[in-house]
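A single protein chain has been omitted from the complex, and every remaining protein chain is retained in its original position.
Showing chain A:
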Amino acid sequence: MTTPTLDLTPSVPAGPPRDGGAARRWGPGLGGTAWLVWRQHRAAYWTLIGLTLLGVVAMVWLRGQMMDQLNALDASGRTSDGLPPDFEKYADRLFTFGGFLGYVPVLLGVFLGAPLIAGDLESGTVKLVTSQSVSRLRWLTTKLAMTAGLIALCTGVLGAVFNWWWSPLRGRADTLEWTSSVFFDGTGPLPVAYALLTFSVGVAVGMVLRRTLVSMVVTLGVVGAMSVVWDRFRLDLGNVMTATTHDGAGGGLPALPDQAVQQGQGASFLTSSGEKLDWMTCLAQQEHTKAHTACLESKHVVGRAIDYLPVSQMHTMQWLGAGIMLAVTAAVVVFVMTWGRGRLL
């Protein structure tokens, strides 16, 4: 047993910090509730920071490789009509890595959000903290704000670096559509908003259920359900445009603007009244060209039409989606605060 040197002079109010000779760990110089929150969750915080840095380093390295290849291809003039097939693996890496990044918000909700309050409720340390002189609302606010701030920072950095990696390929690889959840959810304001939403949902679930493990499982379920809903509706945030031709049903398909992504099922037929008939129109007569043409003519088809989302809408849609997510987050936070004030114990 060690015998620590002790200052036994009584009543030195709030003396200088003494850590009993313990090696001082590196960390931000915080005081009050911020110190407590950092100390309690420092392992989780450092893990988050470390993984973020790791992700950034990996992305910078992978982008470097991709750029070397891309520059070499450009110099040799092989990119005049699209990227060659041997470049595909670089695009695949981008897509795969982006897919992994898509799980980050879910992991943050499950591993940071759910245990944040549930852990204190389960171990009873919430009683320890609330019997000190700070109000539980202040403690709760610090806890939420610090963690949310760190999450916003980390997901923001990851999203920005990922966007930087993707941008040289924008419009150059057919397989990398901007409407894909990898790019739509992984860049701009969305990763931050989505992570904050899953985090707040995790906190709320943990606060209500008061058990760490159960909260993590339930959070996973809730966040998974939210992802399904989001995937179903996120493209509805856009304003679908239509490109048309007027050179008859047999004419070519309308050209789409650069990076535009086709919506709906294939090209439809445009009638003289401006109505769109889907691609199955007159499909039964497909076998006989004459009958087919007659069928189409009877319906006054004058051309073809394709629905699409132009890339110019990407930012608007992302900010609209982020706004919705942040509004829900705010509502969840208000619930957490109200619940925490009233019946934390």
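Points to keep in mind about this one:
We take it that a residue touches a chain if its C-beta (ideal position, glycine included) is under 8 Å from a C-beta of that chain, and two chains touch if they have at least 3 such contacts; residues count from 1.
Keep this in mind: contacts and distances are computed from a predicted model.
Per the UniProt record, the absent chain's protein name among "Aspartate carbamoyltransferase", "Methionine biosynthesis protein MetW", "Zinc protease" or "ABC transporter ATP-binding protein" is "ABC transporter ATP-binding protein". Which of A:Leu83, A:Leu101 or A:Val129 touches the hidden chain is settled by the complete complex: it is A:Val129. The missing chain, though absent from the display, is touched by one residue of A:Leu36, A:Ile49 or A:Ile324; that residue is A:Leu36.
Where chain A meets the missing chain, the touching residues are 1-4, 6-15, 17-22, 31-33, 35-36, 39-40, 123-135, 342, 345.
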